[in-house]
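What you see is the complex with one protein chain gone and the rest in place.
Entry: chain A
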C-alpha cells in the first residue's frame, strides 16, 4: 500500500503544555510530488514539519519517512530541511556555511564542491559566496538557507516558508527550480506557506487551521468541491464549516 508513500503521518497529536497544537493528523505524501501546507501563522505548520524531520516527536501517533519511523538519524541524509528562521553562522562566509553543512553529510570531496557550486548558482549567490553572512540582506540569507537544504542532494525537501522575504523575480525562479527538481529528479517536496498563489503551484494542498487539516486535495479538486474560483475562498469556506 505504501510503496509510493514517501511520508506517512498517522494519528499525530502534539501539545505544548496544555495547548494542543496538532490534533489527530492523518496524511500520506507520495513520492515525486509537491505538497503545500497552507495556513495562517500559528496554525501548527512548523510544528508538523519539525516532527516530520524528526527534530521533535509526536505525543501520539507515528510518522514514517521512506519506510522508517521518525526520528531516525540515517534518514536525515535524505532530508533537506529549511527552517522558518534562518540559522546561519554570521561570522562565516556563505561558502564556509555551505562547506560546513556539506561536511555533516556523506559526500566525497569532488561531490561536495559540485553541490556547493550547484546550490549557490541555483539561488543566485555565486557572486556573494565569499562575503560574510553578516553582510547579507534578509533575502540573501533566505536563499543561502535554501541552498543549504539542497546541499546533500536529498530525496525529500522540507521547506518551511521558503519564499518569505524573497523578491518576486527570485521567488519565481525558485519555484521553477522546485518544479524542475520534482519533474526531473523525482524529489518529494513539502512547502509551508501562507501565500495562496504559491499554493496553486502545488500538486496537493493541506489547509491547516488551529492544528487540524481542514481541507486536503489537489487545487483543482478543492476548488470544485467548494464550488469556488480561488483557493483563498476554499480556505475561508472550509474554515467556516469547521466552526
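Everything that follows uses one rule, which is that contacts are C-beta pairs under 8 Å (C-beta built on N, C-alpha and C of every residue); 3 or more make two chains touch, one makes a residue touch a chain; residues count from 1.
By our rule, contacts and distances are computed from a predicted model.
The chain absent from the displayed complex carries the UniProt protein name "ABC transporter permease", chosen from "ABC transporter permease", "ABC transmembrane type-1 domain-containing protein", "Sarcosine oxidase subunit alpha" or "Acyl carrier protein". When the omitted chain is restored, the residue from A:88, A:202 or A:238 that touches it is A:88.
Among A:4, A:26 or A:103, only A:103 touches the chain left out of the display.
The chain not displayed touches chain A at residues 53-57, 71-74, 76-77, 79, 81, 83, 85-92, 96, 100-101, 103-106, 132.
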